[in-house]
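The following block contains the structure, expressed as structure tokens.
Of the protein chains in this complex, one is absent; all others appear in place.
Naming follows writing order (A and B), and every chain is counted from residue 1.
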Amino acid sequence: MMPQTQQAATAAEPYITPDGRKIGGVLMDLRNITLRFGGVTAIKDISFNIREGEIRAIIGPNGAGKSSMMNVMSGFYIPQEGEVWFRGEKRPQMRPYKVARLGLARTFQNIALFDGMSVLDNIMTGRLTMMKSSLLEQALWWGRAEAEENRHREQVEKIIDFLEIQNIRKTPVGRLPYGLKKRVELARALAAEPKLLMLDEPMAGMNVEEKEDMSRFILDVNDEFGTTIALIEHDMGVVMDLSDRVVVMDYGRKIGDGTPDEVRNNQEVIDAYLGVAHD
Amino acid sequence: MLYREAGDFKTSYRDDSQTFPLKLDRWGYYAALAVAFLVIPFVITDYWANSVLVPFLIYAIAALGLNILTGYAGQVSLGSGGFMAVGAYASYKLATAFPEISILIHVLLAGGITAVVGVLFGLPSLRIKGFYLAVATLAAQFFLVWLFNKVPWFYNYSASGQITVPERSFLGWIITGPQTSASAKYLVCLGFAVLLAWVARNLTRGTVGRTWMAIRDMDIAAEIIGVNPLTAKMTAFAVSSFFIGVAGALLFSVYLGAAEASETFGINKSFLVLFMVIIGGLGSIFGSFAGAAFLVLLPVFLKNVLVGSLGWPTDLAAHLELMIVGALIVFFLIVEPHGLAQLWRVTKEKLRLWPFPH
């Protein structure tokens, strides 16, 4: 289907990180993305890629266009220019639910859980795309319906154990405190067994202890399941500790891209964060 | 003390997700079913069947249907009356066109036809939301009622413009027409109500139910995690309309025996069913039954007290009923937006701890 040369151009050599994780070829490649809302340009000609197995961070000051970028990645916003390549193929324009079915799952900056449902049901929604039983089978609780329900319940219970939320399994999500909601949202995204997990400010509004917990979960997810993670974060310290590579955005442009150390020493990045006098 | 879960252990996910996880609840449910099927049919009188039990069961089915759409999938509809009319007229056309087929089959088919019509009028829900949609469903209500009034084919060109049910029987029992016994009416409606409640329960506890609730709670997020809004909303409209269509067919063929679109299925019917859902509890199967029972019993109760005991004129009682229903709706929305079902849950929570609440 796709010309061989193109794949060679985008793929990079797999390598093993110092702590023993395997970083593979390019999983998602964003090429020259430009996104406009009316007259406002939220993202200007940005390209970067995400490699299999890595933790990739997108950072930048407020209003830099990070969340818009994630919305482009998850298919909620359709960029005016540019292409999104996923697993070596150009992703055609499609509705967000179809993008999800390609193997993308995400969390949201302002928690988007289903408040009227229990924690268990919320996490089960993460597996909706894998459910196969027909409406009639479900109506009569017959055939595949019950077996499927129990099979997926088992998988979901593993995630519940992993994230240590067993005791709130049957609690309606609306009643949970903020930090736990963030964790349930992560559980829902994990339940989808995504190829690429996108986290939009997973630690926003958390205290130090909760941040440590969340960082541990993110590292564990990456380590144990080998899930590729793209995350947006404000807290520079956390980002530098967690991620393999960092993209820095400012005013919709990309101003830096590389390992945490490279980014830390990039003059443009320092200016964006500390502010610099413009003449 | 007696009502408790301690010691009631679950060892499989199947046990854990059953409808009545507590033993006592389960027994209570079986007992209620046994009474409903084995005792009531033998003691039921015409008065109890016609003014309480049969309308209760039929409206419970309609309320279940609307609850699926509004309570579970979050799409408000004011078109229930129109959809009930589709069920009624469909069952009438089928019963007169194919007299050799059992009317019970026709009732189910009428539900199917209503489902198709419901999906058709549900299509705008993909573009419009909230009360815009609620108002749009009024289009279904007014158009359908007008259609059944104005196109003679639907009422088989009868001079009165009414539809009248032909006499039909099932296993030798007359179940429609003026000769029907109270217990036959009751059993037919009970059978449908129990069957459909079971189906509603199955649908709402599994995958479809979760897609509905996801759309209800946060439609954009639902789509981003992989819910196809088209199928989610259309299945909700289809299933909901199926239930409402069956209720309309039963209302006409078993309960009333004759109907006229604007009289029987006017806008007030839509509101009646909506109120049952609100008072009973949005997103609750038990609530649909509770709400139906409440609004069927209320006028009977008021009539007995105000007209029967106090000797007031009936129109006065009717006005008071309007005020009471209206006030109750507001009261429930303020105090307990989840209706009678939530009150019942809270009571059970308290019972579970009784007599040591701390």
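The working rule: a contact is a pair of C-beta atoms (placed from the backbone, for glycine too) under 8 Å apart; a residue touches a chain by one contact, two chains touch by 3 or more.
In this section, contacts and distances are computed from a predicted model.
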| item | value |
| --- | --- |
| Candidate names "Sulfite reductase", "RsbT co-antagonist protein RsbR", "Amino acid/amide ABC transporter membrane protein 1, HAAT family" or "Mg-protoporphyrin IX chelatase"; UniProt protein name, chain not shown | "Amino acid/amide ABC transporter membrane protein 1, HAAT family" |
| Identified contact with the non-displayed chain, of B:F20, B:F98, B:Y132 or B:F301 | B:Y132 |
| Which residue of B:A31, B:V151, B:L195 or B:V305 touches the chain not shown here | B:V151 |
| Interface residues of chain B (partner: the chain not displayed) | 76, 123-124, 127-128, 130-132, 134-136, 138-139, 142-143, 145-146, 149-151, 220-221, 224, 267, 271, 274-275, 278, 310-313, 315-316, 319-330, 333-334, 337 |
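The criterion applied here is as follows: only the chains that are shown with their structure count from here on.
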| item | value |
| --- | --- |
| Approximate Å spacing (C-alpha centroids) for the pair chain A, chain B | 42 |
| Chain B-facing residues of chain A, complex | 74-76, 95-97, 100-101, 105-106, 108, 112-117, 121, 124-126, 128-129, 131, 133, 135, 138-141, 145-146, 148-150, 153-154, 157, 188-189, 192 |
| Sites on chain B touched by chain A in the complex | 12-14, 17, 199, 202-203, 206-208, 210-211, 213-214, 216-218, 220-229, 235, 239, 283 |
